[in-house]
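Input: one structure, supplied below.
Showing just some of the chains, left in place.
Each chain carries a letter (A and B) given by its place in the written order, and its residues are counted from 1.
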Amino acid sequence: MKTVLVTGFAPFGGETVNPSLEAIKPFAGWKTDTYTVETREIPTVFGKAIETLYAAMEDVVPDLVICVGQAGGRPDLSIERVALNVNDARIPDNEGNQPIDTPIVPNGPVGYWSTLPVKAIVHELRRHGIPASVSHTAGTFVCNHVFYGLMHYIAESQRPIRGGFIHIPYLPEQAARHPGQPSMALETVVKGLRIAIDVAFRQEEDIATSEGSIC
Amino acid sequence: MKTVLVTGFAPFGGETVNPSLEAIKPFAGWKTDTYTVETREIPTVFGKAIETLYAAMEDVVPDLVICVGQAGGRPDLSIERVALNVNDARIPDNEGNQPIDTPIVPNGPVGYWSTLPVKAIVHELRRHGIPASVSHTAGTFVCNHVFYGLMHYIAESQRPIRGGFIHIPYLPEQAARHPGQPSMALETVVKGLRIAIDVAFRQEEDIATSEGSIC
């Protein structure tokens, strides 16, 4: 029996909801024949976000970790490929911190690759009619911060944990207050996350199709 | 008892579905205390589209007509404000016609305003958490063609029919094949059309809030 940890973030930036927090709720206590899921809320606060994640990982001892975050303005589920060792906050976090150009892990590597099969996930999401893409930047705010922290933990632990980050669009009710912004229904996001977990468990190697960008 | 006619289009432009056709299906035979709904499929063909609409209007004798069409690339329900008297087809229609700069109604007026309370609809959609906006161009393809035909019929008939056009985004399964394009779940669209019908019946005058664009 495998264990999955799925995390979402507290609302930030003036929003009253965070789609990532709503999207993980249906997974709480979820069990299939091959895995059980644990969910955790991560505070949108530099430092505390990673501490909370690490406490959850010690508690849950997961085989697979998928952190989920809101990407206002993006139209699809974007499977992040790489985490970067930098904090550069355009807005303050939920406790007023706004680090600029600080490392997440001093002397840590510049970046960590996701260990999810990112292209296989995108391929399977699209096959199920869910808009998805590979992303080459998770930004420089708390999302990337937690993603880097996750991959650093996995690298240091030397355990065969698969880990990665998925950015999701605004919910329709958020986009209704931000005219012109795309959105995705909660049901579509939840269905997509379920597919991502399944693919991550059954697809050892990623598939070799181009999801590159020219620039 | 009032009667509503809601129309959707046949798939076009290489798509196998048209979200407008899917979105009107749940309304077939719909009855409330105050109105009943009739639905019709409109062919995506210049000329025949208007003929089909007119036949439906003679048959149904509606108090309210809402034509719905696909707007690939738009992120929200866009309530069209004006129909223009021009056909200018960027791609051929479903029978290979590609009129360029022809009038829809020779010697007809340049444009017709929607007689829906467009701002009240946008306001109420947003209040229900559904992304929406007022649009000032319905394009120059079969959607605008039908919209103009509808408003011309209403003007000529001198009957107090309310009429207008709503553009809707790609469905998620379409956007999954068009990376980067926004989409909207069918359930959200259907909920939105239901709200638009309700508002059109109960709101005699439109509300005075700006939904203008600078250019």
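Worth a mention:
In this text, contacts are C-beta pairs under 8 Å (C-beta built on N, C-alpha and C of every residue); 3 or more make two chains touch, one makes a residue touch a chain.
Everything numeric in this text was worked out from a predicted model, so none of it was measured.
This structure file defines a homomeric complex of 4 copies, of which 2 are shown in place.
Please note the rule applied: only the chains that are shown with their structure count from here on.
Centres computed as Cα averages put chain A at a distance of 38 Å from chain B. Those residues of chain B lying in contact with chain A across their complex are 75-76, 125-126, 128-133, 171-173, 175-177, 179-185, 187-188.
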